[in-house]
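Here the complex is missing a single protein chain, while all its other protein chains stay put.
Now for subunit A:
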Amino acid sequence: MAMSLSNFLLPIALLASIVHCATVTHDFDIAWTYANPDGQQTRSVIGINGQWPVPPIVVTKGDQVIVNVKNSLGNESTSLHFHGLYMNRTTHMDGPTAVTQCGILPGSSFTYNFTVDQPGTYWYHSHERGQYPDGLRGAFIVHDPEDPHKDLYDEEIVITLSDWYHDLMHNLLASFISFANPSGAEPVPQAALFNDTQNLTVKIEPGKTYLFRMVNMGAFAAQYVWFEGHTMRIVEVDGVVLITAKNDTSTNFAFVGSMDQDLFDAVPDSLNPNVTGWLVYDDTKEKPAPKEIDAFEPFDDFDLVPYDKEELLDRVDRSITLDLKMDNLNDGANYAFFNDVTYVSPKVPTLYTVLSTGSNATNPIIYGSNTNSFVLAQNEVVEIILNNDDPGKHPFHLHGHAFQVVTRSADDAGFYDPSNTTTPSATPMRRDTILVRPNGHTVLRFRSDNPGVWLFHCHIEWHVSSGLIATIIEAPLAIQAQLSDRIPEDHWKACQDGDVPTKGNAAGNTFDLLDLRGENTSPGKIPAGFTARGIVALVFSCLAAFAGMGVIGWYGLKPVKNKTS
């Protein structure tokens, strides 16, 4: 079961002074295969080139990355999103289906081609509806020859964390968004994984310092992680952790990932929320069982300060308020809403609406009434106020940007009130994903300096499927200037193959762009009171009762006929 980490220990080029501008090419044949990462059940997983776990993509800052995707799934279309990458000038390579591209149909091919100009620990995953938890997610590591921390560590280890389901997402989604699940209880995972396995061993040499790159690429569960007997130092978010090794080889040390069960609706007794790995100093020594801990004492990432000390964006040009709630629609299922609108994919991918509507592209209405679209002007300071009117934790992710986290409330703080808030840090933490606390709020700021169509969504895959998505259309005219006539032929072909329109507004209307008739919409609201059906039923019931009582009266007042003979 235990799997060596050597697959993931990658040669690290520490050739600092050489400027890298290589081209990294991957051919990904995406197809179903089988795997049993938790030792409990063999299941179908989505692998790449017949392999699962899928390979990490490792590049150096400045590299051009080309990923040639072939969809051999047979029964599902797919797409790839490179999580955390800014995709500057290449928003069409960002990956979400129906936003910046059409889904890659079974049998089709599609090429992602972009330049990575940012160091760090990222990941890539399918951005087709609810697909990546079936296995199509892997680490995406960008090395930096000029890493300011490069002298602090000797070796680098990538650890991915994930929750794991035994059933296919297709089935789980069908039961999740269903009249039979009115409370919107998310499926509870069956296991937690380290590097897509359990009981992972990591070979450690005494005296060395290790850079641990950690990515949670799960569908649902946040995880607490701790190393026994070692101290960690955070040197980068999202994801690079530094630990200082012990000089002692007498024992091995456990490290544990533990799923945050706050969001789990009903936790089965059989669920082990923890996954254990060991830092192995000496193969011959036993691997001790992890110690029990009384309580989690998580580090609050809000207090982190970026290395570049970028100052707070304090002059806000544009403020967007998003009120999050969960509610039911008239199909009985539970949906997630921003400002009372649950996201439904437009008929025309939003990017293609931008590119085909000329000067109308600045009008948010044309992007549809179920897409939560916001059009940003270029080079503004944009503020997103996110109010969480839900008792769950939600990790929000913005494509195309790292945002400053200006405010993040404690649990149950309610909606954001500008007159009643703490002074933000002068050098706030920047993230591409931020956890907003139950019934709390957060305020995020970024500069709209990256034209493109970017999604802002909860990264819990269940909530993506139930519509917790907003579309940010950043500098649409600049997008047109950058990308008109520069969308590759295979991107258009993906739409043609799937009969997806590529011109016009969200409804595919090219004449009257404000005419959204025929657009994709969510189910309707549940009627608040009596409908015609209810009134008819009530009237009939009353009539039946009166008729019945009439007959009783008639019978009861009839003279009683005594039996006489």
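We adopt the following convention: a residue touches a chain if its C-beta (ideal position, glycine included) is under 8 Å from a C-beta of that chain, and two chains touch if they have at least 3 such contacts; residues count from 1.
The rule we apply is simple: contacts and distances are computed from a predicted model.
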Practice task
Tell me the UniProt name of the left-out chain, picking from "Origin recognition complex subunit 2", "Glutamyl-tRNA(Gln) amidotransferase subunit A, mitochondrial", "Plasma membrane iron permease" or "Ribosomal RNA-processing protein 42".
Solution key: "Plasma membrane iron permease"
Fill in the blank from the handout: Missing-chain contact among A:Asn330, A:Asn379, A:Ser484 or A:Thr510 belongs to A:Asn330
Practice task
Among A:Leu152, A:Leu514 or A:Ala545, single out the residue that touches the unshown chain.
Solution key: A:Ala545
Completion exercise
Note that subunit A touches the absent chain at residues 179-183, 185, 265-266, 327-328, 330-332, 334, 526-531, 533-535, 537-538, 540-541, 544-545, 547-549, 551-565
